[in-house]
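With one protein chain withheld, the remaining protein chains of the complex are depicted in position.
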Amino acid sequence: MSAAAPDLLQIDNLGKRFGGFVALESISLSVAPGERLGLIGPNGSGKSTLVNCICGTLHNEQGTVHFDGRKLDGLLAHQRTHLGLARSFQLPRPFVSLNLIDNIRIPLLYTVGARGRHHAANEIEDHCTGLLREVGLEAKARHLPRDLTQVEMRKLELARAMASEPKLLIADEAMAGLTHSEIEDILTLLVRLNEQGVTVILIEHIMRAVMSFSRRLVVLVSGKKIADGAPDDVMHDPEVERAYLGQ
Amino acid sequence: MIFSFDLLINALVSGILIGGFYAAVTCGVSLAFGILDIVNIAHPAFVILGSYVAYIVNATFGFDPILTAIVVMPAFYALGAAIYQVYYSAFEKHGQESLRGLAFFFGLLFITEVGLVLYFGVDYRYVDAAYIGPTLHLADVDLPLRILVPCLVSLLMIAVLQLILTRTFIGRAIMAVAQDQLALRLMAIDPVRIKRIAFGISIATASVAGALLIIIQPVEPSVGREYIGRVFAICVLGGMGSLPGAVVAAMLIGIFESLTSTFYGPSWAPAVSFGFLLLTLAVRPAGLMGR
Partner (left out) sequence: MRTPAFLAICLAVAAAVFGIALGFGNDYVFFAGYVVLQYVVLSTAWNILGGYCGYVNFGTAAFFALGAYSTVAIYKYSADNDVWALPIPVLMMIGGIVSGIVGFGMGYLTLRLRGAFFSIATLALAVVLETLVVNWDYVGGSRGAYVIRPEEIDPIGNYIRYLFLIMLLLAVAAITVARLIEHSRLGYGFATIRDDELAAEASGVPTLRLKLIATTISGVLMGMAGAPFPYYISYLQPDSTFGLDYAVNSIAMPLVGGTTSWVGPLIGAILLGSLQQIATVTISSAVNLLIVGLLLVGFVIVAPAGIIGLVHRYWQRKPEDFVGRRRIDAAAPGSAP
């Protein structure tokens, strides 16, 4: 990793409160382009809140986030998506009245389209079908989300995030409840995405997946970052063991 | 515009008194909308229904309207519970409450109002009671009993409601269901049942509010419409689920309406509460007392 390459994502001293409750405290984190970062921590430690603050769904009172050299303060969520930031939601939020192809079509129309790259109608259709194929949902392309299983909805969630052609993809617990082989499929997908140049932040509880995918690991406990480094080092960090693994 | 201190004091006092009454109309909405997130815009129609019930009993038997309303509360409670059951099965369960639930209540508003028109006609109805007519005079201040009594009854009712919400098990379950339904289920309490009870209570308050209304002024079916915005303005201004907040907000709106009416003319008064509402929503959706 050359020292000259600027970080893709730079979080400085980020803090978020809900009334009296401190959800995030002084979080500082840098992610270089092309990295595979794992973010772990117990439930309620603030992982999803952090994602929400980065992506603009929530507003952080303290600290700043820089993405691709730009300060994100004041930018709305959709503007951040246009810049190349994408996320999948922990609890899938599909567009329930649109079929799967149309669900995938939305980011193509509104994000990729907004960047000035216009595709012809049939190109878009093929592109959507292709994305569905990558997550194994091609067969249900014209179904509505209510016909999907929980697992399939999570795959749709991921595919929709991928459809916006992001520079950075944050996958928020995309693998919960998947079988061994399904986890492998998602991991392969994410690795391939990374090889194509997409930086990936993986938020997971499934340690096997996190360890095999991440080149760097960050641990969040009770809103504070307590570890940041190579996976093996982090896993043997006594504080991490005490706060997270020991539970 | 002749400014007279006398006029000002009386406008303020009458604003406070009528505001106290407004709180009675609003407390049901504070419960349903502020706490349970059920946008019952038909609430004023049920208040008018309460007025007409008080009217019939008073005209036929001569019973006191307020006592009538209290006796009739269980019936209104049952109505509320039934309506919530329909609302829940048809909308809330499926997550459709935003468009369809709203339309449902809007339809109920009309059905109730037009039903009353068809049955009673559009003539103004009023009640007779010992305290309608006399006025207390305190220094330069006029306190018409027909507004003072409803104000006091209203505050009493709200105090009782607040006690129920904070001291009884059901009351606290109602407050809890607004915050964490899952936790409630884990305690073997059915959130749906709790919400049904809460909505029943909400409509039951409409019975009393209706009786108070017809004591203050003659009523005809469309009178409810001017309360729709007023009630939601007070609820939002008062911080959504807060009953004390609603009382304060109600009196504030009462005062401003009264001052506007006295010094600028009654035709500007409707704009007051609604203007307040728009301002609150634009500037501070959490209301005065926050949430």
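Which chain is which? They are A and B, in the order written, and residues in each are numbered from 1.
As a working rule, a residue touches a chain if its C-beta (ideal position, glycine included) is under 8 Å from a C-beta of that chain, and two chains touch if they have at least 3 such contacts.
If you're wondering where the values come from, they're calculated on a predicted model, not measured in any experiment.
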Of A:89, A:213 or A:244, the residue in touch with the unshown chain: A:89
Residue of A:32, A:144, A:176 or A:191 in touch with the missing chain, whole complex considered: A:144
Those residues of chain A which, in the complete complex, touch the missing chain: 55-57, 76-79, 81-82, 86-87, 89, 93-99, 101-102, 105-107, 109-111, 113-114, 125, 142-144, 146-147, 160-161, 163-164
Hidden partner interface residues of chain B, rising order: 33, 37, 39, 41, 86, 90, 94, 96, 98-100, 102-104, 106-111, 113-115, 117-118, 225, 228-229, 232-233, 236, 267-268, 270-271, 274-275, 277-278, 281-282, 285
